[in-house]
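One chain of protein is taken out of this complex; the other chains stay put.
Every chain is named by a letter (A, B and C) in the order it is written, and numbering of its residues begins at 1.
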Amino acid sequence: MEGRIQIALVGAGRIGVVHGNNILANQRFDLRYVVDAVEANAKNVASKAPNAKVLSSIDEALADPNLKAVVICTPTAQHKELIIKSLRAKKAVMCEKPISLKVEEIDECYNEAKKCGTPLLCGYQRRHDPSFRQLQEACRKGSVGTLQIVKTTSRDNPVPTLAYLKISGKIFHDCGSHDIDVCRWILGEDPVEVFAIGSAFKKEIGEMHDWDTVLISLKYPSGAIASIDLSRKAAYGYDQRIEVLGDKGMVQAMNKQPTTMILSTDEGIKSDAYCYSFPQRYDQAYALELDHFADIVTKGVEPRLSHDDARKVAIIADAAEKSAETGKPVSLKWD
Amino acid sequence: MEGRIQIALVGAGRIGVVHGNNILANQRFDLRYVVDAVEANAKNVASKAPNAKVLSSIDEALADPNLKAVVICTPTAQHKELIIKSLRAKKAVMCEKPISLKVEEIDECYNEAKKCGTPLLCGYQRRHDPSFRQLQEACRKGSVGTLQIVKTTSRDNPVPTLAYLKISGKIFHDCGSHDIDVCRWILGEDPVEVFAIGSAFKKEIGEMHDWDTVLISLKYPSGAIASIDLSRKAAYGYDQRIEVLGDKGMVQAMNKQPTTMILSTDEGIKSDAYCYSFPQRYDQAYALELDHFADIVTKGVEPRLSHDDARKVAIIADAAEKSAETGKPVSLKWD
Amino acid sequence: MEGRIQIALVGAGRIGVVHGNNILANQRFDLRYVVDAVEANAKNVASKAPNAKVLSSIDEALADPNLKAVVICTPTAQHKELIIKSLRAKKAVMCEKPISLKVEEIDECYNEAKKCGTPLLCGYQRRHDPSFRQLQEACRKGSVGTLQIVKTTSRDNPVPTLAYLKISGKIFHDCGSHDIDVCRWILGEDPVEVFAIGSAFKKEIGEMHDWDTVLISLKYPSGAIASIDLSRKAAYGYDQRIEVLGDKGMVQAMNKQPTTMILSTDEGIKSDAYCYSFPQRYDQAYALELDHFADIVTKGVEPRLSHDDARKVAIIADAAEKSAETGKPVSLKWD
Partner (left out) sequence: MEGRIQIALVGAGRIGVVHGNNILANQRFDLRYVVDAVEANAKNVASKAPNAKVLSSIDEALADPNLKAVVICTPTAQHKELIIKSLRAKKAVMCEKPISLKVEEIDECYNEAKKCGTPLLCGYQRRHDPSFRQLQEACRKGSVGTLQIVKTTSRDNPVPTLAYLKISGKIFHDCGSHDIDVCRWILGEDPVEVFAIGSAFKKEIGEMHDWDTVLISLKYPSGAIASIDLSRKAAYGYDQRIEVLGDKGMVQAMNKQPTTMILSTDEGIKSDAYCYSFPQRYDQAYALELDHFADIVTKGVEPRLSHDDARKVAIIADAAEKSAETGKPVSLKWD
């Protein structure tokens, strides 16, 4: 067998477990280190790996010359430091989105990657989802003609814990950034006008000055219009849809269900609630994202998400948040 | 057989033909007059009726003491005069939406109806559609819990003629008013903030200072948010959907297809494009609306759409149009 | 208005009401007589008609020289006599299926029609259903290539009354004949081998030497295979489906639902049970069948169901019943 990519997982919380399992299932990787300040988290992932060492800090891993890559799944606040350190140690980096809530820090990380000649992949997993990719390709190749309306729906399930919500960066950055990225990816242009309405039906969320229910409207130079709706609670399973209207037709990516079973009784025709949450809905996307990272490391392919993509998403999410706070539309200028 | 309701159809154009056919198929009505300035239109409908007389003006019909009801399907500009005349002649009136583009004229008509003690039904047919009614009832009885997001989609097929578009009252009143009414009907409250973005992909429509692609965002006192998207062109058939998110679930009314046939080949799984246009999509709604009108005439039931409903829709449509023109949100105060 | 077809309805029971309402809604017909031994049945239909006379026997109607057509909806045992009488009085006849359970009587009726030069349409309404017609046309024009497997499902809802079951002609003729006809219509050939298995889960049905659950297998000269499943009880609504496999694909006609509403909660994704029973499921088919009858009467178009069709269905249903009784396959020879 050819050489595997020796890799470290940094952060073994809920999304870290997802990436950890995918690393173990992907024969192109050899998981050597699992790093987490909480030892139990690190042990949980490492216990399934034949060769993984548990660490509480990344330094020992970065010192290992055989280590080629790092996957960062820590809270956002720690991203920048870990990315910079890893890049300087010449480790290819895949970091969960967002790189940072601040555009300057995003720029700093990507500039460091450029300087070091080491790849940096930001993990917006939806770009790797087979349904979304097929939809985006259909749009880009003109299957529905001129693109006119893009609508995305992102509704969480279950409601995240208050502990998570406090460090989440608020709904526009935490959830909306995915949809903002998807709209740019589909339309191939940047919005010039952003308007957002937000509500907090859950009192605790309002008290954090955050929102649980949001509608973002975007206008693009071509005349295209986008609408994003976000919610922290979809009782019927994780709800993630995209719909694009063009002058020749419409293309949609619908929700997934755990099984194809349909039960028909005098009460109606019933099938499963949608996939429970992101690990179930995006199982393929996360696995394909990791494989894309392997391609970046071993074949030098270009990351599907660029520096420009990562920074513009942050700028637009900021604008949407500002609009929701002020009640006014926000204009954006790009040059 | 019991006495039928002797009725006159005023305006025998595209929507007039729909109501004409429904009158003929409904045994509770006896079509006595078909009135249209264009004789061929009137004859077209009357030729299928055993007892209908063709008229070029409404006066002879209104003078007939046996005539009990009038259905008005003329261009909007003629509504007010015909309604007032008919009410004064003690004929129950069903008038296609909108009564008028001007709130004062709507008030005038309803006030006259009140004064005359004669019923006036404004034809927002979606309130009679079985799928939409079932959805609205589910929302009102709490099947999805607290209502948080309402999304409606109304996309025309085929693109109306430029001749029609010129007298249509523009997209916010012509199309959007239906959706604005639906949102109020579902939520049971009036919006306090309206923001709209509009584009004109079709040059001729832009030149009329109208739009063919629109997104309206509404905020309600309860915190609920509504999103309406409108388009003059849905290449895949008339697209009319409603979706409501509540904290306990989601309810949707989907599009209808002419047949249930599915063709599966190596090219994919394919079914019919959606119902071609409004007469096909709302065939049941129009028939049930007419039957509701029969109930109003013979049983004195309350019209499903009130004076208040008709006037508020006009006010909100105005606000949305103004927002699209100015690029700013419009606040609404109700007392 | 042009002359309507003066028509008599004979038999105003459950299916008679369906045809009666369609006659009233179709402007091409003028309902003049409603005949039923049970006066209340006749009055029920006639009360909605402006010009209909209630009769307890057909003779007065047949004596009316202006009467052009008769729709027969009586129990099967009375069909032959009424058909022959009507044909001899030069009235075009539409008769509910089956003309008779006996092939010789079917022949007698059609021979009389030929002799009189008066049209006779046997009412297998599925041939007029838009979904089934589109499916059959797709099959005949080669959309799925060489036809290999036809599967039909016909499951009743609600379970008919024992009174009805006693005069129904048993499940193979009452229900199965529709499916047998559909298979011939799609395949364009006659089966050479028939095998049937039957069960009676409902004790009372077994005691009548009838079955409530049946599977019929048919083999055709081309090598095509058909499978028909029948049940007297589909708790989830009237279940009527067709599926055809060809070497290039598959075509299916699925069930219909009363509304397009979907309710999604933590219990799953739920929509309406299927259309309640035959009047709901085949509303369009019955209306189109009647319109086809109007075309036969006024334009001389050929009935969609021929003498040959009607008699062969009876022969095949007999064979299936015999197979279920004996446990052996039955071979059929056609020349």
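Here is the rule we use: a residue touches a chain if its C-beta (ideal position, glycine included) is under 8 Å from a C-beta of that chain, and two chains touch if they have at least 3 such contacts.
Keep in mind it's a predicted model, so treat the numbers as computed, not measured.
Within the whole complex, the absent chain has one touching residue among A:116, A:192 or A:262, and that is A:262. Across A:75, A:130, A:158 or A:188, the residue that sits in touch with the chain not pictured is A:130. Considering the full assembly, C:199 is the residue among C:27, C:199, C:284 or C:298 that touches the omitted chain. Considering C:129, C:174 or C:239, the position touching the chain not shown turns out to be C:239 (whole complex). Only one residue from C:26, C:86, C:100 or C:231 touches the chain missing from this view: C:231. In the full complex, chain B contacts the hidden chain through residues 235-237, 257, 264-274.
Hidden from this view is one chain, which touches chain C at 145-146, 148-149, 151, 155, 193, 195, 197, 199-201, 213-215, 217, 219, 223-225, 227, 229, 231, 233-236, 239, 245-250, 327-329. Interface residues of chain A with the unshown chain, by the touch rule above, are 1-2, 4, 24-27, 30, 46-50, 52, 130-131, 134-135, 138, 143-144, 248-256, 258-266.
Heads up, the rule we're going with is that only the chains that are shown with their structure count from here on.
Steps from chain B to chain C, taking the shortest chain of touch contacts, total 1. The pairing of chain A with chain B is characterised as same-residue: of all residue numbers used at this interface, over half are used by both copies. Centre-to-centre spacing of chain B and chain C amounts to 38 Å, using the average Cα coordinate of each chain. Note: centroid distance chain A to chain C, computed from Cα atoms, is 57 Å.
Residues of chain A in contact with two or more other chains: 235-236.
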